[in-house]
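Just one protein chain is left out here, and the rest sit where they should.
Showing subunit A:
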Amino acid sequence: MPFFYGTEIASRLMLGTAQYPSPAILADAFKRSGAGVATVSIRREAGGERAGQDFWDLIRDLNVQVLPNTAGCHSVREAVTTAQMARELFDTRWIKLEVIGHADTLQPDPFGLVEAARILTEDGFQVFPYCTEDLVLCDRLLSAGCGVLMPWGAPIGTGLGLNNIYGLRSLRAHFPDVPMVIDAGLGLPSQAAQAMEMGFDAVLLNTAVAKAGDPAAMAEGFAKAVEAGTLARRADPMEPRDMAAPSTPVLGKAFLE
């Protein structure tokens, strides 16, 4: 299993914890999929006197690695403050850094992201930046101290899958040793399998599972797809080619006519 900042994760499937019909169904989804990391938003839930504590206790009871996030933050300052709050609440240096740049598409703000990543890294955080597949942006994030990248497949909640295959492939190829998680935009297990086949280390999703008619079944489907994609990657797949190659030798017939 891949290591993120020196910690080995239990599964290549990571799940968000928002929008499920109930915390019980959320727990089922984790149980059936064996997902190894749970992301949790705190920006809106925090309030006075740790008002979100009951829900966070339920997340802790899942017994998986918790990755708090800064979802809902639109500025560097908001994201940094939220990250600091998260560190206190969950006693972890991990933070999934989201700095939203566009309210409608929830597209990351690349400029704010780099700045916030630098501030948080200097403050001792281990930053998981939610970013686009842009090579230059990813390079800057690595220079800012990030040890993991989380490029999107497509905008959050769209379920469109891997929107820019070329960009993602080229990102993977340019930084072969950086752990990378495809975060956001996945709608179907086949898309998760594709990400794993392309050599990404893990996938993180939320809406595709939480909003499915049967979230736990969908989570299990994703887990199986992630496993399939990982196996395929390791097995060194054949190259696609144009000429047919029959798997049974065609004896006694002229060939290359």
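One rule holds for everything that comes next: contacts are C-beta pairs under 8 Å (C-beta built on N, C-alpha and C of every residue); 3 or more make two chains touch, one makes a residue touch a chain; residues count from 1.
By definition in this document, contacts and distances are computed from a predicted model.
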| item | value |
| --- | --- |
| From "Osmoprotectant transport system permease protein", "D-amino-acid oxidase", "Spermidine/putrescine import ATP-binding protein PotA" or "Acyl carrier protein", the hidden chain's UniProt protein name | "D-amino-acid oxidase" |
| Omitted-chain contact residue, chosen from A:G6, A:G124, A:P176 or A:G213 | A:G213 |
| Given A:P2, A:P23 or A:G101, the one touching the chain that is not displayed | A:P23 |
| Residues of subunit A in contact with the chain not shown | 21-25, 27, 44-48, 51-55, 58, 157, 207, 213 |
